[in-house]
Every structure is written in structure tokens, then in C-alpha cells.
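Removed from the display is one protein chain of the complex; every other protein chain stays in position.
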Amino acid sequence: MRQMTKEDLFQVMDPEGQADLAAIEGISEADRMKMYRLMMFTRLWNTKALSLQRQGRLGTLASVRGQEASNVGMGLALGPDDWFCPAFREYGAMFTRGAQPVKLFQYWGGDERGAAPPENSHMLPVCITVGSHLCHAVGIAMGAKIRGDKIAVMSSSGDGSTSQGDFHESLNFAGVYKLPVVFVIQNNHWAISVPLHQQTATETISQKAAAYGINGERVDGNDVFAVYLTVKRLLDLARSEHKPSLIEMVTYRMDDHTTSDDASRYRTEEMIGPWRAKDPVDRLRKFLIANHGWDDNKEAELQAELTAQVEKSVQDYEALPLPHPTEMFDHMYAEMPWHLLEQKDRMLKRLGETAR
Amino acid sequence: MRQMTKEDLFQVMDPEGQADLAAIEGISEADRMKMYRLMMFTRLWNTKALSLQRQGRLGTLASVRGQEASNVGMGLALGPDDWFCPAFREYGAMFTRGAQPVKLFQYWGGDERGAAPPENSHMLPVCITVGSHLCHAVGIAMGAKIRGDKIAVMSSSGDGSTSQGDFHESLNFAGVYKLPVVFVIQNNHWAISVPLHQQTATETISQKAAAYGINGERVDGNDVFAVYLTVKRLLDLARSEHKPSLIEMVTYRMDDHTTSDDASRYRTEEMIGPWRAKDPVDRLRKFLIANHGWDDNKEAELQAELTAQVEKSVQDYEALPLPHPTEMFDHMYAEMPWHLLEQKDRMLKRLGETAR
Amino acid sequence: MARLSMVEAINVTLHELMARDERIVVLGEDVGKDGGVFRATVGLLDKFGPMRVIDTPLAESCIVGSAIGMAVYGMRPVAEIQFEGFMFKAYDQVYSHASRLRRRSQGVYGVPLVIRAPYGAGVRALEHHSDAPEALFAHVPGLKVVIPATPSDAKGLLTSSIEDPDTVIFLEPKRLYRLFKEEVPEGDYRVPLGEARVVQEGDDATIVTYGGMVSVCERAAQHVASEGVSAEVIDLRTVWPFDIDAITKSVTKTGRLIICHEAPRSLGVGAEIAAQVAEKCLLSLQAPIVRVTGNDVIPPLSKLEEYNYPDSEQVVRAIHETVQF
Partner (left out) sequence: MARLSMVEAINVTLHELMARDERIVVLGEDVGKDGGVFRATVGLLDKFGPMRVIDTPLAESCIVGSAIGMAVYGMRPVAEIQFEGFMFKAYDQVYSHASRLRRRSQGVYGVPLVIRAPYGAGVRALEHHSDAPEALFAHVPGLKVVIPATPSDAKGLLTSSIEDPDTVIFLEPKRLYRLFKEEVPEGDYRVPLGEARVVQEGDDATIVTYGGMVSVCERAAQHVASEGVSAEVIDLRTVWPFDIDAITKSVTKTGRLIICHEAPRSLGVGAEIAAQVAEKCLLSLQAPIVRVTGNDVIPPLSKLEEYNYPDSEQVVRAIHETVQF
């Protein structure tokens, strides 16, 4: 088996939007439009979220700008019964699974109730402890295999997550048990201030698959078609042959790590520059213009429509009633034990209320 | 880079004791004799320890039988200033670092005082939590690199340890920082009842090096010359060029996992059979007979001498005074805090003694 | 009813529950072919096959992490950690996820997971094989901690733990695994979580204990009985959230409290019991609260092992102390 190098990079659409049409034959025009719509929506929602944060109307939050293709492409590749285990920078993928924009605002605005995954989304809530949810993806895949359910499971996490012990243990389990699971790594080249080459001494992330006897692939993460085709193919392989995969999405974090971060402390404009030309949204737009009669009018119309959706979700968010302070006791256990009842009661007394 | 397969196995002496004499030129006759002596001593000590355990004179303990070559070979390859971080089945390697047989009896007999590493042995005490000491090896190597000390560090652990998150994090650190560290894996094919193929889906352990951008090698662990030459070469590389390595020693656990285990529950005589013919001690003896005039008389003499040493250490062990109950408070902190003083005092009262 | 040791009772319970609930899956190191290093899972692999009795790689974090995933998927995983001292490799999965996913998902997912581990000292074992870390789980919001003291309770509590919708850390005192046998109810048998057992009634002092210390305290109570002192012995069974009513009721009656556990003293479960009593029934107290516990040390190896954990003599002394105060 040959080891992957940096030269291995699956791409079907170049930064100019020129695509290998034969390769993408299986993606209908409607699906291509859906991809664009979701990517654009993700970008607009993300932009809005950043601006709300600056105004103090949202809390700390991680921008997904630059990673819309890898997000939307992998999300759309999932089947309805497949499971998805996201990290914390996957709004685009979450939208493909039916996540409500208002709920995301609610959660990142500091209200846990926004974290509830939509009914039947087969999606875990956001995972913030880097890498640890890969084990959960493995467990879901074990459950599916035990039950004989023909589904696949996909996790998503960053290049930084590949340094965690849980990454290793998860991929090893997947290899040993031949699980229907696909581990997607969003290689956006940074883990806060740590660049990829200080995260690992390997040339690629996909080559790490060799340590687990599983399949490793390396994809242009800014090419939504390449992302979609690869993830779909490997999810199929997982579902039908119980072959697990590690997929490296080569992309870039265009913004600060989060709104609490100031990336200028550790990276220069020269580093980002080359990636601007590879923008995933622009790339797909160019393709649509060349191949599907997309134009400025349609663009303006779409943006207006999606912007209105985003604005509506902001209004809905801001109209949400505050959680009652005792909400913090909810869902700690299926049934509230005495010590929490006591503490809840104390809280109510503090608030001058009586037991609810 | 080509991926290692099962066919890759460095050997310079075959199971019949026939060696590539050119390859072992650099190992003097005295060194060869020393290897044999230490391997034989390890085997005799180990046999005695197992029998003491059966008689209730020692506690639970893990037999090293079958792994004497990989133990002694790697131990002798270390330079005097190098560091060694063992797991729990490395008596042979520990003897090469000056470990006192009586101390090992003391420790495995249930008295912590036996765990004290010999002065200047640059050896950590036994590590029982599988895989976790690989991080310590990394840290020692970081310390050495920071200080500019020209030393190398070696850890030893089992095939089972490669499934642990700490294995992964350690090898990744070693790759990223280019540390003078060599991770030796004793692939004895079992982690208690779990055979290698249920531990990992890879064909070899050495191929896991590819996930860290470090050097991986695969060695016949029952060939003491191959072990010694490889470890020495890679320790040199670590010391002089800060190149870390992962070395897989292919060997076999000939006995039960520990004295608490009954391997007949999960492995058959047929599985062990082929490995009897590869015995590392017999192999070296055949070599010595063929090349250095070793004979039955010399063998009998050596065995008598070493057996007497072992017996002496048993006597010394059994003559050791029991630890005083308050010994458990020693070395918990450099200076005993009030709560331990209080507890120690309570213990003395319980014993009817007054403060010491 | 059959006479069973605790480890047999656990084994029988797993057999029975797995037979009647397909969702139950057992996983861990050496739980399959080997039947577990203490034989707690023996026979399960033959009966239920490798899909439901899973020998895992040597990786505690993913044993627990994957069990969490299975639980979310609707299974009822019972994960074995080979010894309590190795639970810390999985601590993040327990602390950050098992205890939190219900709330993080706002009740959409639960984690009905049982993590079993042999627990405590008393079998002359190696380092990391004699620890008593229950407090480190009890302090984590969202968890339950159970420690049985008899074979019957082991069955009844394990059943309730596996049926519980939340994560239960189920610690099995090694010293009791084979110490004695007793009649264990056959078939369906539950001991509800959160309910203590009054092992012996008494009026002069309350002894709150659990796990391997229950019989130690029982013996102490019998000893002082011969001196005319009547001590009430309470076995918590569920170590957290413990049965506060049983404790306060008894202390209100006796006015004296002795707490006994083998775990390190400081910030142990005993500290919380003392704090609750000092808050809820201080005025009933006629003597200082006494804790008889393991020391704040690394549990010593066999040569000193017995000196670290409480014995009946110490408990007797503590009873004398409080009663004569």
C-alpha cells in the first residue's frame, strides 16, 4: 500500500468553477442548486452571527467561513437514517440535517434549550471537548451493526482533533470491528494558533488511516462536488460493506478561531491570501453561472430571500423568553433526585418564588 | 514510502542459532556471553518467582518467559546515561539497568520499598496502567533536548498498549518535536485474552509509525542480536539526529498473562507450539555452542552459579523486615501535611504505639 | 433460590437480563472469551454471541465512549472496566459526556449506561487494583454511584442500574466477590436505587457505611451489643445520591454518627454525609461525627493492605468514643 502524500487530492471542480462534468453526472441540477443555497445560507447566517456577537447579542462562537463546501457537501451526502456527530464549527452540516437557525442562535446566545437536536435528525448535539465525540460515532456504528440496521455514521472534527487519544482509540475500534463509520477531518490548517505542521509530523492527515487498517482519502474540501461524491461513496461503502474511512477535507479557516480570538497574533495575511482564491461559495457560483444559467439577478434574489430568513430567525431568537433559572436543573437526570429538588427549591426561595 | 507488511522482519540469527556473522561483528564475544548470562538469569529468576507465587510467597506477577531476548537485547543497547521507561513485564531489561533481584521480589511480594529504582539507573519504576508511561518517556526526551543532553530515551510496552490514547499522543509528540526517543513494543501477540488481530486491524504494529511521521521497524524479538543491533542503531539515531522510532519486537508470551490468569481458557497448545521452536534462550545457546565453544559443562556451571544467585536473593527477600504500617504515609509528599500526620498518628494509636 | 457468591450473582443477573432484553450489550477487556478476569461475564459470549458480548481493544476511553454512543442509539450497554484504577483513562467520557448528554440534548437523548468495575482493596492485588474512587464519580453532576454489599443486593441493584435511564457507576467490592454465599432471589428482582438498607437497628449510635465495610460495621455492632450498646447499621447501597432520609432519621434517633468507608478520608462520601448531618440535624448530635476510613494514601500493596482499611476494632473504638463522649 502506498502512503498518501500532499499530491493526493481529489478534486472535480477547480477554483475557477470548471468541473469534470462526467464525474458529477450523478448530481442533479436540483441538488447542485440545493448545495449552493445551503452554502449561501450558511455563509449569511454565519456573517450575521458574527455581527450579533460583536454587538453583544450572541456569545463566543466559531466562524465556519471558508468551510461551507465541506460542511454542506458532507451533510447532504448523509442518508436520512444515517447519524451525524458534529464538533462545534459545523453549522452548514447541521443545517442539512434540519437544524433550526433560531435554535443555533439560541444555543450560541447562551441558552441550552437551543442545543436540542431536531426530531429524527439522528444528530448529536455540538461537542466541544475536541475529539471525544468520535467515540460516540463509533458506538452508534456498533449499535447499528449489532442491530443489523443498514445505516452509516459520520463524525466531523478538526485537524487538531487528530492529536487526541480519542481519535486514535476510535479509529482503532472502527478498524477492528469493521464499523459503518466515516470520520471526516476538517483540515482547516489551524487549531487556534497551532498550524498543522506543529500538530503532526505527517504530510497528510489521511495517511493516518494506515495505522488502523482503514481506508484513508484526501479531498479538496473547498470543492463541494468532490466532498459530496467522496463522502457519499464512503458512506455507501460503510453501509453496505462495513468498511470504515478517514477522510481529510483540505480547507482553510478564513476567520479568527472564534470571536474571542485574534488570529493576527499568529498568522499573516500572506498565509490566508492563496485561500481567498479558493473560496468554496464563489467557486460553486462560477460553476452555476457557466453551467446552469445562474446570473446576478438570480443571485440577488437568492441572497434577498436567504437574508430575510436569517433576519427572521434573529427576530425569533430575540423574542424567545429567557429560560427560568430553574431550567438548569432540567434533564440532569430522567427523574430529579432529592438533592436537586432541594437545590431547586432553594433557588426558588432565592427568587422569592414558591415551588413550581 | 512503502507500508510495512508481515514479511518485513529483521533477523540476524535464525531459530537454529545460525547467524549472519558479518552483521554481528560489532558484538564482542564478551557481550554475547553477557547477553546469554542475563537472559539465563532472567529465565531462572522468573521461574523462581512463579514458583514462589504458587507457594504464596509472592503476589500476582507477570511471567517474562519467551521475551528474554527482546528484554535483554534492548536493555543492553541503552547507553549508561540513556533513560528507560518499562511497563511491568520487563525484568530482563531491568536487570540490565542494575535492578536488584531481591528488590524485584520485594516489590512483587507486596512491599513498595522494592520499587525504588537503583541509583543512577535512569529508570522509571514499573508502570501498570498500560501505555501511560510512554508520555513520560516523551517528557524525559523533551527535557534532554531542551537541556542539550546527548541522551536517548526508551520505553517498552506491549501490543495492547498500542490501542491506548496515550500511545498515540506520545508518538505524535515525538514526531512533532523530533525527540530522542525510541518506543519499543513487545508484540507478544496477546493482551491477556485478546489476540493481536482483535487489538488492531493492521498487519503490523510498526506500520503505525506512518501516522506520526516517524521511523518504524519490525524485528524478530526472539533474536537477541537483531534486537540489540536495531535498538542500538535507533538509539544512536535518536541521540545524534533526534529521530524518534517505533520498534515492533515480534515475540510471544509463553506463559499465562499473570499468575492470576489461566490462558487455557482462550488459547490452545497449537497456537503456542510454533513458538517453542523459536525460544530465544535456546537459540542463543545453540549459537554459542556453534561459535564460542559453549558446552554442557559450561552450561551446567553457569546455571549453578545463577541459580545460587537467585536462591540467595530469595533468602535475602524473605529475611527482609516487614514494612512498618506507617510506611504507607512515606513519600506521599516531600513533606507530610497535617492531614497525613493526623492519619499517621491515628494509625500509631491503633497499633498501640506512640508517635515516631 | 440458589446460594450464590456476589460474583456469581452478578453473572446470573447479566445472563437473565440479557436473555430478556435484547438491547443489553456487554463490552470491555477480556469480558468475552475469557469471561472476565473475575469471571463475572463467564458464559455470556457462548450464550449471546460476539455481537452482544464484545471483547474490546485495550482502550478504556473508547470502551466508555462507544458505550455512550450505543446508549444514545437505544442499546443498554454494560461496560466493564477491568479494575477501578483504570477508570481514569475514561474519566473524560464519563465527566463530559455520559453525565451530560441528556441535558446537552435537552432530553432528546439519554445515556442508560452501566459502567461496572471491580472495586476496592482486600485481594492482595497490584497498584491501581485496590482503589476506592467512588467520590470522584459522586461529585460529578448527573451520575449515580452504586456499591452492593451482598450477593442479593448485587442482583437487585444491578438490575435497577441496567434499567435506569441514566448512567450508573456500579462498583463491585472485590473482597466480597467470593467472601460468602447467600440465597439470591431467582428471576426478576430489583432493589430500587436510592434506598438504603437498615442492616441492624439500634438506638445509641448510627453507623453509615456501604460496600466492603458493611460486614465490618456489622461485626462491630454485634461486638458492642454484648456491652449493651445498640448501634444502628445503615448500608447506603446507592452511594450517590444517597438515601438522606434514612440517615437523618437514624441520626435524629440515635444522636450519634459514625461513618465508615474504605476510600480516602478527605473529600470522601463520608464528608458529604457529615456535612448533610451538620446541616440538617445538628441539634440532634450529642457527639462529634466520627469518620472511620481509609487513609489519604495510595492503597498499599499486600504487606500493608489490611492496615489501611477500617476493621471492626476501629469501628468499635469509634462507637465507644461517640457513645462515651
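Per-chain numbering from 1; labels A, B and C assigned in written order.
In this section, a contact is a pair of C-beta atoms (placed from the backbone, for glycine too) under 8 Å apart; a residue touches a chain by one contact, two chains touch by 3 or more.
Given the structure is predicted, the values throughout are model-derived calculations rather than measurements.
Peer 1: For the full complex, can you list every visible chain touched by the one that's not shown?
Peer 2: Output: missing chain touches A, B, C.
Peer 1: Touching the hidden chain in the complete assembly: which of A:P15, A:G160 or A:G213 does that?
Peer 2: Per the contact definition at the top, the residue touching the missing chain is A:G160.
Peer 1: Per the definition of touch given earlier, which of A:A116, A:A191 or A:I205 contacts the omitted chain?
Peer 2: That would be A:A191, which touches the missing chain.
Peer 1: Among A:G26, A:P80 or A:G110, single out the residue that touches the unshown chain.
Peer 2: Checking the options A:G26, A:P80 or A:G110, the one contacting the hidden chain is A:G110.
Peer 1: Check the options B:S170, B:N188, B:T230 or B:S313 and report the residue that touches the missing chain.
Peer 2: B:S170
Peer 1: When the complex is taken as a whole, what residues of chain A touch the one chain not shown?
Peer 2: 59-60, 88, 107, 109-112, 128-132, 160-161, 163-165, 191-194, 198-200, 260-261, 265-266, 322-323, 325, 327-329, 332, 339-340, 343, 347, 350
Peer 1: Tell me, which residues in chain B touch the chain that this view leaves out?
Peer 2: 83, 112-113, 115-117, 119, 124-126, 129, 132-147, 165-166, 169-170, 172-173, 176, 330-335, 337-339
Peer 1: Which chain C residues would touch the chain omitted from the figure, given the whole complex?
Peer 2: 85, 88-89, 91-92, 95-96, 100, 103-104, 127-128, 135-136, 138-142, 240-241, 264, 266-272, 274-275, 277-280, 282-283, 285, 287-291, 295-298
The rule is short, and it goes like this: only the chains that are shown with their structure count from here on.
Peer 1: Between which chains do we find the greatest number of C-beta pairs in contact?
Peer 2: The largest set of C-beta contacts joins the chains A-C.
Peer 1: How big is the gap, in whole Å, between where the Cα atoms of chain A centre and where those of chain C centre?
Peer 2: 40
Peer 1: Could you state the distance in Å from the CA-based centre of chain A to that of chain B?
Peer 2: Here chain A and chain B have centroids separated by 44 Å.
Peer 1: Can you list the chain C residues in contact with two or more other chains?
Peer 2: Residues 56-57, 59, 61 of chain C each touch two or more of the other chains.
Peer 1: Using the touch definition from the top, which residues of chain A touch two or more other chains?
Peer 2: Expected reply: 165-166, 169, 172, 176.
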